[in-house]
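This is the structure, below, for whatever I ask next.
In this view, the complex is presented without one of its protein chains, the others remaining in place.
In this document, chain identifiers A and B correspond to the written order of the chains, with residue numbering beginning at 1 in each.
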Amino acid sequence: MLPANSNPPVKVLTDYLWFNTRRRRELINITEMVSELVERSGIQEGFVLVSAMHITAGVYINDHEPGLWEDIEEWLEKLAPSGIAYKHHQTGEDNGDAHLKNLLIGHEVTVPITKGVLDLGPWQQIFYAEFDGCRKKRVIIKAMGI
Amino acid sequence: MLPANSNPPVKVLTDYLWFNTRRRRELINITEMVSELVERSGIQEGFVLVSAMHITAGVYINDHEPGLWEDIEEWLEKLAPSGIAYKHHQTGEDNGDAHLKNLLIGHEVTVPITKGVLDLGPWQQIFYAEFDGCRKKRVIIKAMGI
Partner (left out) sequence: MLPANSNPPVKVLTDYLWFNTRRRRELINITEMVSELVERSGIQEGFVLVSAMHITAGVYINDHEPGLWEDIEEWLEKLAPSGIAYKHHQTGEDNGDAHLKNLLIGHEVTVPITKGVLDLGPWQQIFYAEFDGCRKKRVIIKAMGI
């Protein structure tokens, strides 16, 4: 006999990672933190959203290779340079470039969860990219699935 | 005694926002519209996808600050310029730059829903960015959760 309810219940996990970097720009590999939260959620099949809650920081997936990190930083600085008289600076801010870097690299990734773990490719790692740090900032981790 | 089904049912809301801008390029803050739809859905925990259904418009999250909007527009024009003899224009179109701006800034965001509301950071606002307007275009709002 089937139980009264044979459907697996939908599970949701919500958590927040806090960062307060010492340098203005910093790159942090958060794959392990996300992975642990997914394991704790008990979700076997679903999605996890990893999303910066600030508009001057990014979240992206790429390689864990220090040379490439420098390439990415130089590239971001070339395409979204600091030291420019952005109109945004007339408000007293000085982080116009950080907003553009956020838009260029993106602030969120959605990672599939399969058989209870992050279903990432062999080289895929999740990074938090701080572009205007030295203050408390958050990333939301929200997983949903069965 | 437990009810026959103690799992909360999955709720889905689908709606479409229509835009017909007067200018070719325009920026519209749609946070409130998305927020109202999420409230109407009754979803307490889940995700809402906000996605342009056209390939010459973007959806992104950033700051509600007019100076920054100008910075973003100038930046998009610099990296994905108009006035270039794109091969796409051999079809009779003249909006090659709008396609590239769409790819640069992205056409979709996924926003977490927590305790019945959009779980956005303090400065995060959702924008529809029109790059080839003066005609009817749509954004899909699709929310799913419990």
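Operating definition for what follows: contacts are C-beta pairs under 8 Å (C-beta built on N, C-alpha and C of every residue); 3 or more make two chains touch, one makes a residue touch a chain.
Just so we're clear, the structure is a prediction, and the values are computed from it rather than from any experiment.
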Footprint left on subunit B by the chain that the document does not show: 4-5, 7, 9-10, 12, 14, 47, 49, 51-55, 79-80, 86-91, 96, 99-100, 102-104, 106-108, 110, 138, 140, 142, 144
Absent chain, residues of subunit A that touch it: 2, 4-8, 10, 45-47, 60-63, 65, 67-68, 70-72, 75, 79, 104-106, 109-112, 114, 119-124, 144-146
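The rule we apply is simple: only the chains that are shown with their structure count from here on.
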CA centroid of subunit A to CA centroid of subunit B, Å: 19
